[in-house]
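Removed from the display is one protein chain of the complex; every other protein chain stays in position.
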Amino acid sequence: MKRFLLPLITFLLLVGFLAVGLRLDPREVPSPLVGKSAPEFSLPQLHEPEKVFSPKDAAGKVWLLNVWASWCGGCKDEHPLLMQLAQGGEVPIYGMDYKDRPEEARAWLRQWGNPYRVTAVDETGRVGIDYGVYGVPETYVIDRSGAIRYKQIGPLTEEVVTRTILPLVKELQDK
Amino acid sequence: MIPEVGHFALILALCVGIVQGTLPILGAAKGNLAWMRVARPAARSQFLLISLACACLAYAFAAKDFSVLYVAANANSQLPLPYRLAAVWGAHEGSLLLWTFILTAWMVAVTIFSRHLPEAMRARILAVMGLVSVGFLSFLLSVSNPFERLIPAATDGRDLNPLLQDPGMVLHPPMLYMGYVGFSVAFAFAIAALLGGNLDSSWARWSRPWTTVAWCFLTVGIALGSGWAYYELGWGGWWFWDPVENASFMPWLAGTALIHSLAVTDKRGSFKVWTVLLAIMTFSLSLLGTFLVRSGVLTSVHAFATDPKRGLFILAFLTLVVGGSLLLYAWRAPRVGLGGGFSLVSRESLLLANNVLLVVAMGSVLLGTLYPLILDALGLGKISVGPPYFDAVFVPLMTPAVFLMGIGPIARWKKAELPELGIRVRWAFGISLATALLLPLVLGKWTPLIGLGLLLATWIATTALTNLRERLTRLPGESVFSRLTSLPRSYWGMMLAHGGVAIFIVGVTLVKGYEVEQDVRMNIGETTTIGGYTFRFDGAQEVRGPNYMAARGTFHVSKNGQEVARLFPEKRLYTVQNQTMTEAAIDSGIFRDLYVSLGEQLEGGAWSVRLYHKPFVDWIWGGCLVMALGGAVAIADRRYRFARREEHQGVSAASQAAGQKVA
Partner (left out) sequence: MTPWLFLLLLIPGAAVADEAKPLADNPHVEARLKALAVELRCLVCQNQTLADSNAPLAEDLRREVRVMIAKNMSDQDILAFLVTRYGDFVLYRPPLKATTILLWGGPFLLLVVGAVSMAIALRRRQKKLTDGSLSEEERLRVERLLNHKDSSPA
């Protein structure tokens, strides 16, 4: 009479997957760029538009690339954390102002503080496409060789910073 | 104060539900009549209590009581009253309350229409439904309380999701839930029969009308949802294989299989084990649908409640209900008899084959819906499974199913002969093939899919006519009319429902094959012609709605110089949630829809405009309505009414034999 148990077994298998699925965030899309080298670009700087910023300028160190915009609500949520991180000085943070008006971005930074060494301006969002940006804010950890090691989609949280990003940065710096 | 009354009513209903779910079952097991008789009054008082709770919530919405969290989150002082009332089921908590309300309404229906049932059977049925309601009520009271207070009260509410501010959305959830929850009756019948060990053909006959009614509601509910997507989302699509759509489609497929399997069990006593499994499966899929929509495990436009705690609760409940029933099934099913015999080629086996196809189709939809989740759970990456997959999988599975749909009703019960069957349908097949090959050429374009669609639709129609003609020649009677009217309603119901499928296929085939879409940039006074219709844009004005601002465009549509319609598509900005909505304007017709939606305003009063000419698109929903109508006609069959009265007098077997002769 084992065959009458088959529906039950199939169902329990399904429940197992659903239970695991409950703990996952369906909106989070892992980036295929992790492990690959950060796409090259050359964009004008926010505060000195005549100068450009390119990932090459940060080559040789471990750094964070934070994609943000003045119109993005989540960016304000994570902003205090970025300020803290910048003051701590463990890792340099570079910003990418994504699909934004430079004057509004500058005003935003004046109001809330500027955690970035340099902010590059991606007004059209073209470079954002190369980085697979789909939900601002996003944060990338890039290693000495220029490869992306981690990507955070959505606002940083205390937990992500202390449990994931800082240990990873330390490990990469020690290498 | 009123919300607290509602909250208290829910708590009382839970207590009543616990009694209803336990005493009658114990009574039925021990033969204690008094305990069994608790079921009926308990079910009715539960219904009254839940109705009271619903009324309290509706009152809170009507009175704009923004001290209730749920009201503040889903209404606004500017929101018109009808939408405020519909907001009762506009989000998670309220839609679960609606679910429970409909469940108790079905319970009351069972207490009214079950006088012919043995006391023990009725007690068990109501107890099973009571247990389901206990699950939902504890869910409501623990993690989804619609009466939770917001202190301090909000000055104004956050408004109802603009997507839901539409008449179609007002009706869609109640209809859909009537279907979902209606399958709980068939489920309760099956569990009661398993518990009582009386899984026989009278069980099948009793649950048939209930299953059919639920199926009708589900059919209409799905059609309403699809119609809503068509005109509300602004891009003219009517089915997207979205997880939530799939969640309603899976119980529909299983329910369709159940209806056919019940017919065999009722008339021939066969497939009992399979039928009871299908009854469990259909309701389980309804619960699974609720889980998928409410837990947020899958991304979807609809999944507005994403709370892991809630998901965990529903999953635990799902495991308990479905796991328990399947365990009961594994324990009891082996002892069930086989019923009437039949040969390998017979109406029984054709129906069984169709059942297998429907369940395989359902399984494929389930697979496609859950596969991304399973991969993710195993850490194997994220993928998307969308329309290209489902179209590729579904059409090949449905083609043989529709083919069998033509033959099944023609084949004899018990034993049919293949060569003879072939001869009887050769004309039907010839006509279908000719239509499939030639009609598209007349319409202007032939593709394999158009040909296939027309082949299947004509096949259903011509085999139905063959069937009708054979029936009529066999029937006694003077005029054709009197012979037509002497055919039982269940027969007409089947013909209508199958005809609905044919109409649906015509709609899908022609709109996919011949629709024309045009994205244009229109200045005031400019024209565009598609499908023979000329659209002239006469500019857009600003209009004010109760809770939105809109730009309303004016289009004159003419054909051969004659005005056909004036269309007023809108681009609305709902101010509270700062959300823009595209309200398409549609001129519907039997043979075509003209569809206009506004894109963005460009400089100088010009607009980007999307225009569609959609031939036969309304046949899609028309077909669904005809299917549901077929179900309604079938349950009006004399057989059920006679059976009910006569069984009441205790002569059920005679009526069953009589029923068999008529049908």
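Note that the chains are named A and B in the order they appear, and that numbering of residues resets to 1 at the start of each chain.
As a working rule, a contact is a pair of C-beta atoms (placed from the backbone, for glycine too) under 8 Å apart; a residue touches a chain by one contact, two chains touch by 3 or more.
Note that this is a predicted model, so its numbers are computed, not measured.
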Considering the complete complex, of A:D130, A:E158 or A:E171, the missing chain is touched by A:D130
Missing-chain contact, candidates B:P41, B:P167 or B:G525, resolves to B:G525
Checked against the full complex, the residue among B:I11, B:L338, B:L418 or B:V516 that touches the missing chain is B:L338
Of the candidates B:V336, B:V356 or B:L625, the residue in contact with the absent chain is B:V356
Absent-chain interface residues of subunit A come out as 27, 29-33, 99, 124-126, 128-132, 134-135
Interface residues of subunit B toward the undisplayed chain are 28, 31, 33, 116, 118-121, 198, 200-202, 233, 235, 237, 240, 242, 269, 274, 299-301, 338-341, 344, 349, 352-353, 356-357, 359-360, 363-364, 367-368, 371, 375, 380-389, 392-393, 397, 518-523, 525-528, 537, 599-603, 608-609, 647, 650, 652-653, 656-657
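FYI, only the chains that are shown with their structure count from here on.
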Interface with subunit A, subunit B side, in the complex: residues 273, 277, 280-281, 284, 291, 295-299, 308, 311-312, 315, 318-319, 322-323, 326-327, 329-330, 333-334, 370, 372-374, 376-377, 381-382
Contacts from subunit A onto subunit B in the complex sit at residues 1, 4-5, 7-8, 11-12, 14-15, 17-24, 26-27, 29-30
